[in-house]
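Every protein chain but one is kept in place in this view of the complex.
Labels A and B are assigned to the chains in the order they are written; within every chain, residues are numbered from 1.
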Amino acid sequence: MTETEPMLGVCYYPEHWPEREWASDAAAMLETGIGMVRIGEFAWSRIEPEPGRLEWGWLDRAIATLGAAGLAVVLGTPTATPPKWLVDREPGILPVGADGRVRGFGSRRHTSFSSKVWWQESRRIVTVLAARYGENAHVAGWQIDNEFGCHDTVLSYGPEDLEGFRQWLATRYGSIAALNRAWGSVFWSAELRDFDEVCLPNGAVTETAPAARLDFQRFASEQVVAYAAMQEEILRAHSPGRFVTHNFMGRFFDFDHFTMGRLLDFASWDSYPLGFTEQFPFAPDERADFIETAHPDMAAFHHDLYRAVGGGRFWIMEQQPGPVNWAPFNPVPKPGMVRLWTWEAFAHGAELVSYFRWRQCPFGQEQMHAGLHRPDRSRSAGGEEVLRVAAERKQVGTLPAASRAPVALVFDYESVWITRIQPQGADFDQYEICYRWYEAARRLGQDVDIVPPGASLAGYRAVLVPGLPYLSDAALRAFAATDAAMLIGPRSGSKSQTFAITDGLAAMLPVRVTQVASLRPGLAHPVSGGLTGAAIRWREWVETSGTPLACFADGSAAAVEAGARLYLAGWPDAALLADAMRHVLARAGLETIDLPAGVRLRRRGGLLFAFNYGPDSWAPPSPPKGALLLGGTPVAPQDFACWRLPG
Amino acid sequence: MTETEPMLGVCYYPEHWPEREWASDAAAMLETGIGMVRIGEFAWSRIEPEPGRLEWGWLDRAIATLGAAGLAVVLGTPTATPPKWLVDREPGILPVGADGRVRGFGSRRHTSFSSKVWWQESRRIVTVLAARYGENAHVAGWQIDNEFGCHDTVLSYGPEDLEGFRQWLATRYGSIAALNRAWGSVFWSAELRDFDEVCLPNGAVTETAPAARLDFQRFASEQVVAYAAMQEEILRAHSPGRFVTHNFMGRFFDFDHFTMGRLLDFASWDSYPLGFTEQFPFAPDERADFIETAHPDMAAFHHDLYRAVGGGRFWIMEQQPGPVNWAPFNPVPKPGMVRLWTWEAFAHGAELVSYFRWRQCPFGQEQMHAGLHRPDRSRSAGGEEVLRVAAERKQVGTLPAASRAPVALVFDYESVWITRIQPQGADFDQYEICYRWYEAARRLGQDVDIVPPGASLAGYRAVLVPGLPYLSDAALRAFAATDAAMLIGPRSGSKSQTFAITDGLAAMLPVRVTQVASLRPGLAHPVSGGLTGAAIRWREWVETSGTPLACFADGSAAAVEAGARLYLAGWPDAALLADAMRHVLARAGLETIDLPAGVRLRRRGGLLFAFNYGPDSWAPPSPPKGALLLGGTPVAPQDFACWRLPG
Partner (left out) sequence: MTETEPMLGVCYYPEHWPEREWASDAAAMLETGIGMVRIGEFAWSRIEPEPGRLEWGWLDRAIATLGAAGLAVVLGTPTATPPKWLVDREPGILPVGADGRVRGFGSRRHTSFSSKVWWQESRRIVTVLAARYGENAHVAGWQIDNEFGCHDTVLSYGPEDLEGFRQWLATRYGSIAALNRAWGSVFWSAELRDFDEVCLPNGAVTETAPAARLDFQRFASEQVVAYAAMQEEILRAHSPGRFVTHNFMGRFFDFDHFTMGRLLDFASWDSYPLGFTEQFPFAPDERADFIETAHPDMAAFHHDLYRAVGGGRFWIMEQQPGPVNWAPFNPVPKPGMVRLWTWEAFAHGAELVSYFRWRQCPFGQEQMHAGLHRPDRSRSAGGEEVLRVAAERKQVGTLPAASRAPVALVFDYESVWITRIQPQGADFDQYEICYRWYEAARRLGQDVDIVPPGASLAGYRAVLVPGLPYLSDAALRAFAATDAAMLIGPRSGSKSQTFAITDGLAAMLPVRVTQVASLRPGLAHPVSGGLTGAAIRWREWVETSGTPLACFADGSAAAVEAGARLYLAGWPDAALLADAMRHVLARAGLETIDLPAGVRLRRRGGLLFAFNYGPDSWAPPSPPKGALLLGGTPVAPQDFACWRLPG
């Protein structure tokens, strides 16, 4: 991550508006402080209204108009929305749900990643698009497709998916005997004689083999990445010097974003903090203050995740500018929040924040999704806030490069899949525990980098491992190479690569789990000693030669320390988690501060930001040394302050 | 609505009982005060036990027996239950669910309104039935089919439904370009090249275009009405001088009842107040007092709705006489309620109340549904109450014609569809808000007429518009023609005819909605000023040149007055709604009275009724001037009183 000037962008759909308005829209974007405009990602039916008849005129003119105004254009490949004529000619491209029913035309993402015809058609449309605009002076870069996997489209259960899975397995295992061993097929007589006997892990009488389900998820994840790589290759071939990115959807874990991130110049993600807050299982009392602001770690967690996915570089491709249309309830953000979210993205290192969308579309499925302007062309409340951001942006100038955070949190897509396939307790969710650990560190004032397992941990003073059921060799090597204080969560090391029970935790510290219990809501196992609180949802019994720092009521260790590593033998409730976090951060020699539920700090180079999501003003207990760059103290609700720290 | 003598009827199934008992049953009906008997609507397999073999004998004798006893017969066409042999010969008549599965034989309504063969077969059976009994002296009239659309059967998703929808669209739009414009098909590349490319709006990966879904609902609604018109035409041709009606199911909005009502001599509806109360999303505390009485507006709302559907005339074709079998919980009505419901129907203008059914059927799906008699032929508790009604009926004599109510509430089927297709907040339900506004007016002692949008509002002093997302020209003309005080609810005028965002509200009053929020349960936006309370579920931000009567905490107007019109920028909670209603009624110059939660008043001509659904006796604060005709004061729980007002 390097020093950057904070940039603004917007998503625009020239095909939705009369051509005569494009130029004035473009001029207005510039006036709003916007320098980048993303277009084209759903426009296949306009680009190719009939099979083979390509209509470039409108798109030529749109790019020319936007570019002439001084806007850099990001062009999306339109593969999220193949038109009806293609679906009618090639119905085999449609995906199939886990219930065995074909998922049809009428919305978007109606394709299976396993369809050979779909790959052909994708190659064709991406190639002609890249060939035409690859060297266009106004095209700064490319977005591959749109929100891969959205609407549950990573997994498909049709004949070509089965064929693809069989081939993938044949390659992975070489022999059916190896597959039978890996899957534990002897269990329930599931042994197969040939890869042709493999079936998809849906539609069975009851649960199918967890190893098979995990492999199906891996296969599907790899397919998505391979499909993106196919597009990336075409784009790079035809569009030298342009960047390639993808806009990942937040709160989405069905494929491995880290792997796809390696294809991209940088990651971008779509930030809908209120919508995501609606979907997160917060308790009613903790939700109450944040319904109209978003929970204070919701955007931040993703910023830190996608900074890692993008190898240190990320954009917000779609920033919520007002209410959305797709959550069960869609509140209006409180005044100030669009500005706050934008600056928070910059504070976490975003190079650009692009709003979705320039103008609210009066028709179609997303007509209730706000934009920077209303359908009648007037500026929306969110649009007004962007004007203020644009002014502040000039005031601040260049933002320094962000230094590595002192704390790393290890996040792993496979771990999410493993615990989804085998929750063992209905409320065990790997993303949720990661989020809670991230929140706990930030409530204590920390900056956190999110890293994939196996990434170098050099330079981190504390490492959080909320749970890695499968500890790969790479992950273990990275852990072995650091002497950071480490907080390790339950279920770590409990599974082999082929989803069998293993004693992998022993490679982390001298702890052996002898029993595990999932605890229904309301049942808690109190913890006391060096840490205080309780295990909820999940509790383990362990044997250890390490030091029990805290114990359950039955004397069994609840927290075990061994050297710089601390293991929690359960899902910690908020009190136990805060205690454990404090303990580990102290051991790491990190200063902490007790922040209110709604306040978060974030440093970027020599800048310190304080964001207030809460209902009350916040005055720092001791005023930061350094000049106030933006905002003031106390920090008002839905406001933030930024100091330039000395040195 | 004219002066009528209150009449009683009953639903009877001669085919369920030994022929030797028909005459005694008929005699007993007469003794019970019953003058009308509905028969035949599920008897196809008895009328035509084999293809083409018509067995009229039993039905001839049944009609003769009932008629001979002095009963007027209403004959139902048996198209709700085509027999198995027909389904086996013509499986294409079966409907298809939104999940793509054929909905099979074994219950009722197993037909698609799009099936040409089904239309042929319907024409055939209705024609032979009408030909045989059209001029039968005992047949007073006809019921077309039974509870159209019940069990979610308006929409069907089979090949003929698709074909019918395509034709309907071709007629409506003329060109595919027009359809693409209307549906906003450019959104997500959904543009079509030909009507043959149209697909049904089910089974897509995610949400389909709202305009397409609305058109599909309109198409389906029109089909149901056309199907009814087909039967009506046959019946009128063969049965001169007889009335034609349909028994609408309560709490059912999948097709436009107003349109169908125009075919009919009068409307009839099936009144199951306890079952409907079970299904309505009441809060637990407000439900508690009414589980065994029904909520006090449940039947009344429908009476007033179907009086409008029937052009001023309506019957209760099926009145709940005891517990039903089809709600999740099926309580026994408290003693007195069957009588109360019956008189309430008369008070609202019903010409006849017919009980479902004469005798509880010991077999089949509805065996737990009470009748006026038990399976063992003894009189049920409900039957006893009918005896009392019959006696009181004589005592009262002719009921005066009802005058137009002072208050009109505009109810619209399309508005229900629009907000179902796009609730934007999970608990936004257009029927529910209409019900709540109706309740609020009646808690203040008002009589309410329910009217469709576009109906003349002449003579009304207050008009309630709880929400009309689409304001048609006809609706606007009717509003323009009245100077009644008007209370207008949120989302009014927000949509065009083709489900696009529009500023239609401006045609009602100078209010422009700039933002809308849906509020999850527990989140309320307080309102103060000239009105007090809060918005729940839905809140709007508005700009206006009108007078803000009350504001939200952020200063934005919550209630805007412009001339005689008051707009509520949100879903009012009970307090705000009561306040607003009081304000509007005062402006209309209407006297109000604060009634307890369980008491309702209703006038019919010079009669005043007071119905007590609540747990406590109720004494009118000032005794009505006029003679007590029935009951006394205080009005006991589950009782009512009726006064003949002077003048």
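By our rule, contacts are C-beta pairs under 8 Å (C-beta built on N, C-alpha and C of every residue); 3 or more make two chains touch, one makes a residue touch a chain.
Being a predicted model, the structure only gives us computed values, none of them experimental.
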item	value
Touch with the omitted chain, as defined above, among B:Pro6, B:Gly35, B:Gly67 or B:Pro83	B:Pro83
Sole contact to the chain not displayed, among B:Gly322, B:Gly533 or B:Gly614	B:Gly322
Hidden partner chain, touching residue among A:Pro201, A:Gly261, A:Gly275 or A:Pro406	A:Pro201
Touch with the omitted chain, as defined above, among A:Gly67, A:Gly425 or A:Gly533	A:Gly425
Chain A residues touching the omitted chain (full complex)	99-100, 183-193, 197, 199, 201-212, 422, 424-426, 498-503, 514-520, 522-523, 539, 541, 554
Touching residues (missing chain, whole complex) on chain B	15-16, 42-46, 49-50, 78, 81-85, 88, 95, 101-110, 151, 153, 278, 284, 288, 291-292, 322-323, 325, 328-332, 335, 360-368, 370, 374-376, 378, 380-381
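Assume only the chains that are shown with their structure count from here on.
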item	value
Whole-Å separation of chain centres (CA-atom averages), chain A against chain B	47
